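A protein chain is absent from this complex, but the other protein chains hold their places.
Chain naming follows the written order as A and B, and within any one chain the residues start at number 1.
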Amino acid sequence: MTEYSFLGKSLPRLDAAGKLTGKAQYVADLNIPGMLHGVILRSPYAHARIRRLDVSKACALPGVVAVITAADIPASAGRAIMAEDKVLYGSHPVAAVAAVTREIAEAALGCIEVEYEPLPVVSDGVEAMKPDAPLLHPNLYTESMTGKASTPSNIANFTEFRRGDVEAGFAQAAVVREDTYRTQMIHHGYLEPQACVAQVDSGGKVTIWASVQGAFTFREQLGASLGLPLSRIRVVPMEVGGGFGGKNGMLLGPLCVLLAQKAGRPVRMVMTREEDLRMARPAPPTTITVKLGATREGLLTAAEVTMVYEAGAFASPLPPSGFVTGLSPYCLPNVKVNGYVVVVNKPPVGALRAPGAPQAAFAVECQMDQMAEALGMDPLQFRFKNIVTQGDRALNDLTYARIGFQEVLEKVAQHPNWVRPLEGKYRGRGLACGMWFGGVGSSAATLNINADGTFALLVGSVDLTGTRTIFVQIVAEELGVSPDEVSVVMGDTDTAPYADIAAGSRTTRQMGAAVQQACHDAKAELIRRGAASLGVAEGEVEYRDRRVQMKGHPEKFVSLRDLARASISTAAGPIVGRGASTRPSPAPSLAAHVVDVEVDPETGKVTVLSYTAVQDVGFAINPTMVEGQIQGAVAMGAGWALSEDYIFEDGILQNASLMDYHQPTAADLPMIDTAIVEVPSDNPYGVRGVGEPPIVPSLAAIANAIHKATGVRMSKLPMTSEAVWRAIRAQAKG
Amino acid sequence: MKIPLHITVNGQPREILVEPTRTLLETIRVDLGLTGSKEGCGKGNCGACTVLLNGMAVNSCLVLAVEAEGQEVLTIEGLSQGNRLHPLQQAFLDQGAVQCGFCTPGVLLLAKSLLDTNPHPSEQEIRTAIAGNLCRCTGYDKIVRAIVAASKQKVAP
Partner (left out) sequence: MNPFEYRRPKTLRETLRLLAAAKDGAKLLAGGTDLLIQLKERRTLPSLVVDIKAIPELQRLEHVSQRGLHLGAAVSLNRVLDYPLLAQHFPILAQACVQLGSLQIRSRASVGGNLCNASPAASTAPSLLCLKAQAVIAGPGGRRRILLEDFFQGPNQTALGKDELLVEVFVPTPSPSSRGCYLQLTQRQEMDIPMVNVACLLTLGRGGRCQQARVALGAVAPTPIRARRAEALLEGHALNSQAIQEAAEAAAKESSPIDDVRASAEYRREMVKVLTRRALQSCLEEAASP
């Protein structure tokens, strides 16, 4: 492996100092003179017709400056952000108010008169598919590869994957098992609630400060929904207090801009935690039936999977990636997947860390353990026998390039936490795998050489995971300078070159490639100018140690500093390195988790004793930051597996506080061991995406551990104390 | 009706007028412009607004500003001495315990109050003590390690 000076080293995060001292600026920290406070009137029903909506008293309240309803919102913005004639989920916005204080704005909400006619609530995805289920949208026709259905239903999308002949495959199998698994809705749990501030200047140009993962993506969506050209919108991304897929800006953005336009003053909107729990775009609940067949020797012969993903009240046009990722770690000659996306009267779902994949892995990886048990085989050996390698095909027909799936399993096999025996009653060790392809997209970067030979990097990507630090490491490495000599700015949409959204575990891979190219571009220009200055051909010089020097004659050189100084004082002009990356190839990654739990058989309480996460990251540019991503994902997965839940009654959330929405605290978790595997991808430096894969196996790993500890198979999440107690009791009763 | 409030914030005596409904967090963030203290839930369930009130860690979202009359408040802005980071801040930096940063100020102040009373806490004591500070990014691993590291090298309070 290449020896690097700054890559592969755990440089402290550049943004940490500001965050440690309270100086880092988040949206809610902004204060613009004359700023109004915007709040939302939310529906108390999950499904109801709006018979009458009268905002006149709210408008008349002193201090209220603007009130908007669906009538103010262009149809292009969709009805998910504001109900028109029907509310389709609990807390569906009905109106929004901007006033001089938050108190007045909230008082104004109380003055808005709404008459609702409650309608039957459809709250379960499987129920919603039935022909007699009440329809949410009279004009929703199932989209599928064969076209559009002819009658409306709650099924928004039907996707199928077929490979080989599943009937023949099951006929060859010695063991066949079929079971159904269910997962619940969960929230991203970011600590910073959704927030934005919008201002409209006298010429109508919108500036919006937002907590978003992608400034440019947000700008495009905002422009499309409000019918504004992108040149009329400037998005200024602030520090993001946690995103995990949930911060695309569109929850508040359009409402905030419309209020600011109507009021003619800046408007700030910051969600309360309760609003965030009720209104954000959580992970979809699923019901997944998995049937697997394998030979006596443990080779999978066929898989048949039916997946139902709840969309909430409005369906996104894209089928969930879980349709593909669940089975893709394994060689399967015969496959049939039927995937459904179904609308129900719940908040619209959204992207959450490896969207859709943990749910699918929960079903598939639990079933893999059931198969191993039925075959009398070690669960790791069973996975070894079926794991994909280079040249195999994923379910989406991607042919795997070099991947480290096998190497990850080998690392597990050797890991002390897998090898050492686990002693004690009601203790069990679980294993599960999970894969993620990683997103693709386009991004660009600009590298300016300052007059003194230092560097200024400009990117438009948002730093969620420490990418600023990564980019500085790349520039320092490529230009042979110290990280102190490189500054990095995350610009806004008016100043920075385009960057795709920081999601899909792509920023280091994709913007990293653009930064690398910008370095190469700047270096090439330095070489051109250095050669000219030395009076030789470009091929005769090289860039090294802050110099352009004659190959073989290092004493003949021109320094970076001199070239930099000359660039601003001669006709040659400033040196700007430009880099762009377009749709890098996916760099699939496998994570495998080993978890030890102890179960109190009388209360059902599950304690996580130890947790080990193994992952192929391609190349860890900053190992400490990689570990931090993995540990955070594991903790999120543990909450998903054990305690977090949306508890609805008639479609209304009953536990909308962080006291009753049980995100794990430090007291619920052990130290989280990580083991990094580095099988390089063909992305620059060999990197693979890091942030998402480590949540994928966690749900199944914990369920498998509970099974080993107690013999009960938990097929529904969350595995709360009461749920595990019920399962143990049911088992005892036989 | 606004009430005069006398508090010492980060060592500086302050006198301001506040409404009785104002929370200490609002006073710190809005009236005093010290936005390092964060609001994550407003109900005392997340710890992002933790400050030290007369040396004790409190959720400033659940304290009325007027209740703090005559008391001393330490916010994140007062933890470092000029440009010199507090040992806890340095340990968080070194151990990679900072990710999104939203929980960081609250966790740091809680950790300070912990080390002030228990200079060498065990891992379990740390985990129990910071249970009122939710973090979604780190899985707490590096936060716990950072507090342990700081407890080992802490010299001056």
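The rule is simple: a residue touches a chain if its C-beta (ideal position, glycine included) is under 8 Å from a C-beta of that chain, and two chains touch if they have at least 3 such contacts.
All of these numbers come straight from a predicted model, not from anything done at the bench.
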item	value
Residue, one of A:Thr21, A:Thr286 or A:Thr720, that touches the chain absent here	A:Thr720
Residue of A:Ser643, A:Thr674, A:Ser698 or A:Ser715 touching the missing chain in the full complex	A:Ser643
Residues in subunit A touching the chain absent from view	103, 602-603, 605, 643, 647, 654-655, 659-660, 662, 664-665, 667-668, 720-722, 725-726
Touching residues (missing chain, whole complex) on subunit B	1, 3, 19-21, 23, 42-45, 47, 50, 53, 56-59, 61-64, 66-67, 69, 110, 113-114, 128-129, 131-133
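Rule of thumb we're sticking to: only the chains that are shown with their structure count from here on.
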item	value
Subunit B-touching residues of subunit A, taken from the complex the two chains share	10, 12-13, 15-26, 28-29, 31, 188-193, 239-244, 272-273, 464-466, 624-625, 627-628, 631-636, 657-659, 663, 665-667, 669, 671-672
Subunit A-facing residues of subunit B, complex	29-30, 33-43, 45-46, 48, 75-77, 79-80, 85, 89, 92-96, 98-105, 108, 123, 126-128, 130-144
